[in-house]
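The full complex has more chains than appear here; those shown keep their coordinates.
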Amino acid sequence: MSTDSLLVVSAHAGDFVWRAGGALALAAARGQKSTIACLTYGERGESARAWRDGKSLDEIKAIRRDEAEQAASILGADVRFFDAGDYPLLESPEVIDGLVRLFREVVPTVVLTHTLTDPYNGDHPAAARMALQARVLAQAVGYQAPGEPLGAPPVFMFEPHQPEMCDFKPEVLLDITEVFDTKRKAMESLVAQQHLWDYYTDLATRRGVQLKRNAGPNLGLEAHTMGEAYMRVYPQVTKELA
Amino acid sequence: MSTDSLLVVSAHAGDFVWRAGGALALAAARGQKSTIACLTYGERGESARAWRDGKSLDEIKAIRRDEAEQAASILGADVRFFDAGDYPLLESPEVIDGLVRLFREVVPTVVLTHTLTDPYNGDHPAAARMALQARVLAQAVGYQAPGEPLGAPPVFMFEPHQPEMCDFKPEVLLDITEVFDTKRKAMESLVAQQHLWDYYTDLATRRGVQLKRNAGPNLGLEAHTMGEAYMRVYPQVTKELA
Amino acid sequence: MSTDSLLVVSAHAGDFVWRAGGALALAAARGQKSTIACLTYGERGESARAWRDGKSLDEIKAIRRDEAEQAASILGADVRFFDAGDYPLLESPEVIDGLVRLFREVVPTVVLTHTLTDPYNGDHPAAARMALQARVLAQAVGYQAPGEPLGAPPVFMFEPHQPEMCDFKPEVLLDITEVFDTKRKAMESLVAQQHLWDYYTDLATRRGVQLKRNAGPNLGLEAHTMGEAYMRVYPQVTKELA
């Protein structure tokens, strides 16, 4: 078992699947531990069909929770539900403190979250702001919470639905070819959003094409390379330029 | 001997030492081949003392050439002089074609050059524009020059003298601690610019502090970590987020 | 009567007159319904003269309310007062919920509000942030409020007092020539701010000059074209480039 550990802070129940499912599956394939902080079930903002079907709020939360747990299981990750309420997801000291405690508990070596801009969904930037703030607080020895002060794990922002409108520019193209089948299976566990299965498969194809375009020919990439795109919040630290 | 290969496109004779000496020394330490395309000797713009001493243009070029060769030798790199004339360095199809041929010859797996903005020195962006254009042309099978079409080596822009005024933001912090002594020796071979030796040592210290600040504590960094900062032109391609 | 409908979210009582009076008058001239959400009376921040005259807070609110109603009437619009308190206007779930309900009630086909940046007046961005958030929430079937889920009406940000300092760039120049007299009359109903009547007339002239400069000569524009400038939050959707 690797000592590396991935933490994903996701505003709604589905976000971590569409946007970071590949990274999670790769971590599992490497024997790493992954944890998903699922701040809300997406019960109001991302469950239109269930509302139209006349389900109650509690029923919808339960459905979304089941789906998220199933997807996380396929991706080899634990999921923690904050049930902080969506649409709008409000920033609060309580949620941030909960995240600090989670940071100190799982000691992530890599953190994934949303972009800081999204004119189509204010919950996404709210989740990102809380994730970033919690990470900084968790670093301070003076912040009162169990565990040791956190190091400085790199933070990657995953790709939003309309990237250009969210100032999203692919800075890191992650090759998820070998685990794409797993990601597809996880997507298919979100049965209420079937129209997104192909949409995000097409996106993975498109990012794969760009990945090949930006890689040297000697990388031995497969014909049908699949990719996920990320931005960095902090500079990359390395011992070799590559 | 590694098959990886580094190509640095440098406007003047000293630029590759101050700005990319650590990357070059690291490449040598790994057994990689490095080549420096030195577009000019910096004979007009970066040789104030020699002009004040009454040297002729040819004498100054010879002095600067010697210094650059000595520094390159310390850094374990080959250097090719284009003698394209500085202050101003003019973009020309001839220089670009020469760079295309060099790209096809050395087949770099990594390329380093200047930033595209520098309000203090127009030669730096001119060199960067030609390096980037040559790289793209070298990729085209239809471009008539010896050798095979180039792949897509990543390009890193090294740090200018006044970074904030050049829109420079450290995106990659390279740990050069283990080779800093070599870089210092290379800097000291540029005897006419002694005032810069300490300046760039201080800069390496400062970038080292930031490097440690952005790395997790479990990286085992040394107390006196030294760094060089770079920006990326193209997205990073990877199989693991880190 | 057109089924189109305009909604203006205005921080203070005067803002919709100076900045969007032309758009409102044009809507009225086309037989469209317009509604103004006036979040505050501008009782503290934009009523300097009344305070210097020794008026009480309630008196000032009443004065500003009368002026705003008169201006709205001239512009053919309904006005709803939120009385949320200015200087500072605080973002709150209650005001946002009130806006969601108004969105669901008037079902706007076009939305106008402030810019998201204004270093001279924090109330303006606060109003814009709440307007944008309410519009997104009103779209969700799961958000509990009377009425049907909202569609996706385009949002335009009107011109702030110091445009360049607010990152304002004219993206849409609206020809208000035919209704400028009406806008001037509405401006004159704000008697306490007489110094702004000519200021905003000059601005309309200036934007009119730019409008002609950016239009083909075959548009048949009048010699004294008057204009208002706007930015878009979301992409324009169209069946013809023009």
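Read from first to last, the chains carry the letters A, B and C; within each, the first residue is number 1.
Following the convention adopted for this analysis, a residue touches a chain if its C-beta (ideal position, glycine included) is under 8 Å from a C-beta of that chain, and two chains touch if they have at least 3 such contacts.
Predicted model only: the values in this text are computed from it and were never measured.
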Problem - Complete complex - number of sequence copies, 3 represented - result: 6
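Methods note: only the chains that are shown with their structure count from here on.
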Exercise for the section: Sort the chain contact graph into one of these: line, ring, star, complete or other. Expected result: line
Exercise for the section: Same or different, please, for the subunit A to subunit B contact, judged on whether over half of the interface numbers appear on both copies. Expected result: same
Fill in the blank from the handout: Expressed in whole Å, how far the mean CA point of subunit A lies from that of subunit B is 37
Completion exercise
Distance in whole angstrom between the CA centres of subunit B and subunit C is 53
Completion exercise
Shared-interface residues of subunit B (touching two or more other chains) are none
Exercise for the section: Under the touch definition given earlier, write down the residues of subunit B that touch subunit A in their complex. Expected result: 6, 23, 26, 30, 109-110, 112, 151-154, 156, 170-175, 210-211, 213-219, 229-230, 232, 234-242
Completion exercise
The subunit A residues in contact with subunit C across the complex are 43-45, 47-48, 51-52, 60, 87-88, 90, 119-122, 165
Practice task
Could you please specify the touching residues of subunit C with respect to subunit A in the complex?
Solution key: 93, 96, 132-133, 136-137, 140-143, 233-235
